[in-house]
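Shown here: the complex without one of its protein chains, the others still in place.
For chain A:
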Amino acid sequence: MSIKLTEEMLSTLPDARGHFGAYGGRFVSETLMDSLMTLEDEYQRLKQDPEFQAAFDKDLAHYVGRPSPLYFAERLTRETGGAQIWLKREDLNHTGAHKINNTIGQALLASFLGKKRIIAETGAGQHGVATATVCARLGLECHVFMGAEDVQRQSLNVYRMKLLGAQVHAVESGTRTLKDAMNDAMRDWVTHVDETFYIIGTVAGPHPYPLLVRDFQAVIGRELRAQSLEQAGRLPDALVACVGGGSNAIGMFYPFLTDESVELYGVEAGGLGIATGQHAAPLCAGRPGVLHGNRTYLMEDENGQIAGTHSVSAGLDYPGVGPEHSWLKDIGRAHYVSVTDDEALDGFRKLTRVEGIMPALESSHAVAYAVKLAATMDKDKMLVINVSGRGDKDIHTIATLDGIEL
């Protein structure tokens, strides 16, 4: 099933209670409801406030370094032998990933709301670094919650956060990964609700987070649209982005939702393979449920307990996904697929060797699928990969897999 989306339809999503069709909403304990409603009201007001928007745009230009380039990957295109492959270079942003777009926006919100204490969850550490960065710049107290397992496999980012003045809390509960970091962040929030602003890193969580994170990340798609028209004289035929929570993907897709000719591909972490159960692909292999404040596709067992996930990429190692992606899946507007750890690693190596660009392991999932997809498309077609982050943080992981000790 696929329906033609119009601007008018999109303007009603999410609805007043934060629903994208059957998904989204606000499933939290009562203590947080007032804060969420205040945040929603303030955000709706500030969204229309030229001063807020000007501050956001200025920071994106002069602090983040936007617009990020749209780059034609000529050699990769030639080697692949299909559609033209272009790269949207979010890896060139300050701090090395798309995450900073959102933390700039939310930190501005926090400032306008007068909150001095910031908390965040992080998986790979990119969102934690981006949050610690804006906190350093604005002089805000920063606490980052990170699964103990991720603290180990992303030690470089942990040290970066500490250098930036953040306190990193290693979360030992549950599976000791991103979902548990989010649990502990919500527990901290409930405990310090009056003085704390929670900067959620992805398009999930209770309303209005999926809305405001999407809005802050949509700069990716807006730039891409203008750059495509200017540099290629046309809109792309296919967009490919990795999906963990899905913020880089929704940011890229959103400004193209009404462009029927543009096919959208979200690439989930297939881990050791969907059939093994050792993956992090709720849209491909999960079912709807409620976690972390929203209804969305989840990985869970038959009793509704959240399942452990596996991915070589810490940033994709999450059992849920943003509710707007769940909706886009159900209405058939976007395709959700997966690639395995091994395929993602091949994608990493390919982009590194052929274009001299080292993508994050998260983004490598998009690279791996895009190369397969491009090969099936005609040479006159245009495909764009969102290179959502750079791979420096993953060097240790890759070296370890290669049997090399650094």
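Operating definition for what follows: contacts are C-beta pairs under 8 Å (C-beta built on N, C-alpha and C of every residue); 3 or more make two chains touch, one makes a residue touch a chain; residues count from 1.
Definition applied: contacts and distances are computed from a predicted model.
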Choose one: "Peptide/nickel transport system permease protein", "Tryptophan synthase alpha chain", "ABC transporter substrate-binding protein" or "Response regulator receiver domain-containing protein". The correct choice is the protein name in UniProt for the chain not shown.
"Tryptophan synthase alpha chain"
In the full complex, which of A:A55, A:L113 or A:V190 touches the chain missing from this view?
A:V190
Of the residues A:T31, A:S261 or A:T400, I need the one that contacts the missing chain.
A:T31
Among listed residues A:G147, A:G293 or A:G391, the absent chain is touched only by A:G293
Going by the touch rule given at the top, which residues of chain A touch the chain that is not shown?
17, 25-35, 173-174, 179-180, 183, 186-187, 190-194, 288-293, 298, 300, 302-306
